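The other protein chains are all here in position, but one chain of the complex has been omitted.
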Amino acid sequence: MLPIREGLIVAGILFTLGVVGVLVRRNVLFVLMSIEVMLNAAGLAFVVAGTRWRQPDGQVVFLFILAMAAAEVSVGLALVLELYHQYKALDTDAISRMRG
Amino acid sequence: MLQLLWLIPAIPFAGALLLMVFGPRLRSKAVAAVGVGTIAASAIISLLVAAAFLSAPPAANAYTQTLWTWIDAGGFHPEIAFYLDALSLVMIVVVTFVSFLIHLYSTEFMRGDEGYSRFFAYMNLFVASMVTLLLADNLLLLYLGWEGVGLCSYLLIGFWYQDPANGRAGQKAFIVTRVGDTAMAVGLFLLFHSLGTLRIQDLMHAAQNHWAAGSPYAIAAAALLLGGAVGKSAQLPLQTWLPDAMAGPTPTSALIHAATMVTAGVYLIARTHVLFELAPPIQFAVAVVGAATLLLAGFSALTQSDLKRVLAYSTVSQIGYMFLALGVGAWGAAIFHFMTHAFFKALLFLAAGIVIEALHHEHDIFRMGGLRKELPVAFWTFLIGGCALAGLPLITAGFYSKDLILWSAANSRAGSAGLWGVGIAGVVLTSLYTFRLIFVVFFGQASTPVSRRPGAAMLIPAYVLAFLSIVGGFDKAPFAAFMATALPALPELSRGITEAMSSAAAGAAFLAGILIAWYVYLRNPAASRSLVANPAGRLLHRFWFADWGMDWLYDRLFVRPVVWMAAANKGDVIDSIYDGLARAAALCYRVLSLTETGKLRWYAAWIAGGSVVMVAIVVFL
Partner (left out) sequence: MTILFYTASAVAIAATILMLTRLHAVHALLYLIVSLLAVAVIFYDLGAPFVAALEVIIYAGAIMVLFVFVVMLLNLGAEAARAERSLLTPSMWIGPTVLAVILLAEFVWLLVHGSTPPTAVAGIGPAEVGMALFGRYVIGVELASMLLLGGLVGAYHLGWRKSANTEVSRASHP
């Protein structure tokens, strides 16, 4: 008896934890990490759904999410390095020049 | 020959257009030729038409010439049509002929003025509008002419527009007459609504058939038309504009504000006499207005020091006589007085123009003097005109016409001895102020030297008008017979005042006026000063000088509240609604731009919050 509903609830909890992390932490690295958590939780939900319907599509989508997360992280971290090079700080609140 | 009728207004109108478009490019001789030529042609044609009309009168003594249908909307189709009967014939002959003389005069008077072509354009347009007014077959076309003359009056009063005072005088004239014009427009609406047509002859028949004497509709319509006439003819209470209108050039004052435009009101009442006969209270009001105005203006004229203002008040007073005649039912007498008044008033203004030009634009009579020897032409013409105005017995036209009015006032069913008495008092006043003017200007010591003598163009019209002022009254009987073909006769009621008595009284009044003027101004100049020196005299003098305080009254009553309201609404209440919309949008913009903090976490928070709300809506609603 596979835990479908519980699996989805776990995915939801992980997702909300990721949201909290994005909103609370000011360090850019922590924000990116929280985004990874959110992506992972979404992937978990997909896989659970695929299992429920007895189809491989859930896992296929998880694969795509994984590929996307990898691309996003590589570019994002390059940007973080660039940001640190320019502003000597990783505080997102301090980097608010697009104000107005 | 009668088919040439339409040319009488058309030729001056074409002349006006020509001068407006090409005027600045033409040489002044060409401008004068066009300006005077069109009016000469108009005058000649009107004389020919008159000859044809008199020799072979058309059926029912009226001739209608329809040009085209002007408006065709529902049941309303006024036409451009001209109606010729005794009334309009007399008026157009007088108007075109006097206009021709004045145009000739102005070729020399206005020489050297940089608005030469503009002047003749406006004057031609004026004559075209006036003739349209007089010949109009329906009240709408009459109103067109009415407005046209009002426009030209405004343009010509403010002719020398570089001086803002002239513009203000023009505005005052236009606005005050506008009050009357609005009343007249409402009257036209009422007439059309009740009787379904504006063609004057049909209107008169319909009114007689549908409205009983004293019906409220008739009273309302007549009262509204009276309002219009009062405005245009500068009678009480709308007479305040005419003295200020003297800011315009003297030929304008002669033509518009003495001989022609100001008599449009008289014409209107005479033309719609059926309505006034159906509304006896209003007809009585006409007489009362005329009587009151002739006295009021007479007193005001006694105190004026500007030469043209005296003549302006004199015009107001004489039109009061015409209104008095209309009010007692002496329609023909009013037109007769119009004709003689046109002659001698135009003459007086032309002579005044000669004096003013000669003294290099001096208007104050107390700075003139002793011009009897310097300007003999001006003296004799002014004297003839003045005697005609005051009513020198037997040899002046003015005597006959004024005498007829006085006798009609006494012997009409609608008249009274009181009105006759007022008329006689008016004769005293008229004689008094006229000879005051003559004695002060032409007798005594010379004050200002003469710099310019008049030329032929200014003298010939003066001579012609002087001649007419003398002989114009001798045709009283044939004139009355002719007018009877178009206007009803006087409903007579003898009150014991015979014609001989009335003439004698008028002659006595005339002499009384001259004697008082001679005593106060020639024999004993100190007397005039002592009259003004005592407090009551000074008060009266100031009161009459300010036109019985009416200007002051209107200023307090109307002008100041309107100006105050305009100033209070400077922020424009209506506009601020639209402005408020724009300001509200700007406010929203400023509020929303506060959310652009540039902080990542805030944006993420808004996204999270938004998604929470959206999910809630989808799930729970």
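A and B are the chain letters, set down in written order, and residue numbers restart from 1 in every chain.
To be clear about the criterion, contacts are C-beta pairs under 8 Å (C-beta built on N, C-alpha and C of every residue); 3 or more make two chains touch, one makes a residue touch a chain.
Since we're looking at a predicted model, the values are computed, not measured.
Which of B:A206, B:I395 or B:A608 sits in contact with the chain that's absent?
Checking each option in B:A206, B:I395 or B:A608, the one touching the absent chain turns out to be B:A608.
Please identify, in ascending order, the residues of chain B that touch the omitted chain?
Where chain B meets the chain not shown: residues 605, 608-609, 611-612, 615-616, 619.
For chain A, which positions touch the chain that isn't shown here?
1-10, 12-21, 23-27, 29-30, 32-34, 36-37, 40, 43-44, 47-48, 50-52, 54-60, 62-64, 66-75, 77-82, 84-85, 90-91
Following the convention adopted for this analysis, only the chains that are shown with their structure count from here on.
From the mean C-alpha coordinate of chain A to that of chain B, what's the distance rounded to whole Å?
Result: the chain centres lie 92 Å from each other.
Going by the contact rule at the top, pick out the chain A residues touching chain B in the complex.
Residues 19, 22-24, 26, 31, 92-93, 95-100 of chain A touch chain B in their complex.
Name, in rising order, each residue of chain B that touches chain A in their complex.
Touch residues, chain B against chain A: 593, 596-601, 604-605, 608.
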